[in-house]
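A single protein chain has been omitted; all remaining protein chains appear in their positions.
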Amino acid sequence: MFDIQTQLFEGPDIRFGPIDHEKDPEIEARWTHDSDFMRMMDIAPARPLSAAMVKKQYEKLEKQMEEDKNFYYFTIRARDDDRLIGRASIHWIEWANGSGHIRLGIGAADDRGKGYGTQALRMLLRFAFAELNLFRLTAFVPEYNEAAIALMKKFGFTQEVCRRKALERDGCRWDLYVFGLLADEWQKQAKA
Amino acid sequence: MNDVLTGKYVRLSAFDPEEMSKAYPRWNLNSEYQRLLNSSSRFMQSSKAALKWMEEEVGEISPASYYFSIRALDSDKLIGELGLDVVNWSGRDAFVGLGIGEREYWGKGYGTDIMNVLLRFAFTEINLRRVTLTVFEYNPRAIRSYEKAGFRHEGRLRKVIKKEGKRWDILFMGILREEWLAANQE
Partner (left out) sequence: MKELFRGELVRLSAEEPETYAKADVRWQRDSEFVRLMGGELALSSEKKIKEWAEKRLEKGPQPERYPFSIRKLMDDKLIGFLSLWVDLIHSEAFVGIGIGDRDSWSKGYGTDAMKLALRYAFLELGLQRVSLTLHEYNPRALRSYEKAGFRFEGRTRKEMMREGRRTDVLWMGVLREEWLELQNGVNS
């Protein structure tokens, strides 16, 4: 069935949108002060940023998307008031191999645990496989990020690599998992 | 995971050049503050000039340098600044510098609290092996504060500062990862 009518960027409670350079920096700057969120979101050290610094980062992201052409960055926004609630991206795309990496995070603690991550990942996967025609997606998830691991498994990702003690955080070393999902695997569970 | 940015009285926040460049000139009018913080006197700098060099210094995000502004938890007021610079990656050693610009926050345990937060960040987020600082012999309040945070005396550069006709030492203090972990991990 050839369905181009279903909106790729709309979910039940969330939608994907472009960066809003006026409103978003302030909100994301606040997230960077939440070390719990930052430690889940990124392997690089948590460091609080000002709105001005976030704005600069946004500018770099847009420049990268334009120049490298192997990177898609989406803001995740609440359907009702369009406010920024997270970020999702497909990056390091190698067109010759049909491969890409994904990352996604819901920024504010109040917005977590509501299924927004699931909705966002579902949309991201559809975009990657049914629009970009990628063959496989990869995600790196630290051992301590149980919510992300559960989300990976829910969508049929396989844990393919265990990079032993690759991270150090909070005084101990952690494993870093590499998850992978192939297009035909996604097809099966998207249909189900 | 532990919150690496919040303490009992303060939280570490983004170093915002716009905000800091306005606070700096005000804090630096206090010559006692200047003398406690710097071994050689600074010229008086305008907000505009301060903004420019701050944007350059702090603008680049590097794994070797971390700048923070310090805010009081109750009022969210900007009370000071903090910097951490990794000087040696093999030894995983960094220098820390701290200044509480708002005078009314002196002598109330804020310094120790700030250091506690900083050390948690240094040892569990940047994964350093040691943190070093220098402090002037004529700043006993700071010396006590750092001792409370776990820093140990490691030596002194003798009579290297001259102020008001007297010579003073610069003290070196340091704390090791294993020392901090032993005292702080639950």
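Residue numbering begins at 1 within each chain, and the chains themselves are lettered A and B in the order written.
Please note the rule applied: contacts are C-beta pairs under 8 Å (C-beta built on N, C-alpha and C of every residue); 3 or more make two chains touch, one makes a residue touch a chain.
Treat the numbers as computed from the prediction; the structure is a model and nothing was measured.
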Visible chains in contact with the missing one: A, B
Residue of A:Arg30, A:Arg126 or A:Arg163 touching the missing chain in the full complex: A:Arg163
Contact footprint on chain B, counting only the chain that is left out: 63-64, 86, 89-92, 125-127
Residues from chain A at the interface with the omitted partner, ascending: 43-45, 96-99, 135-136, 138, 158, 160-168, 173, 178, 180, 182
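Convention: only the chains that are shown with their structure count from here on.
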Rounded Å distance between chain A and chain B, as computed from the means of their C-alpha atoms: 35
Of chain B, residues touching chain A in the complex: 1-6, 11-19, 59, 61, 63, 66, 68, 123-127, 181, 185
Touching residues (chain side chain A, partner chain B) in the complex: 29, 32-33, 35-36, 39, 44-53, 56, 144, 168-171
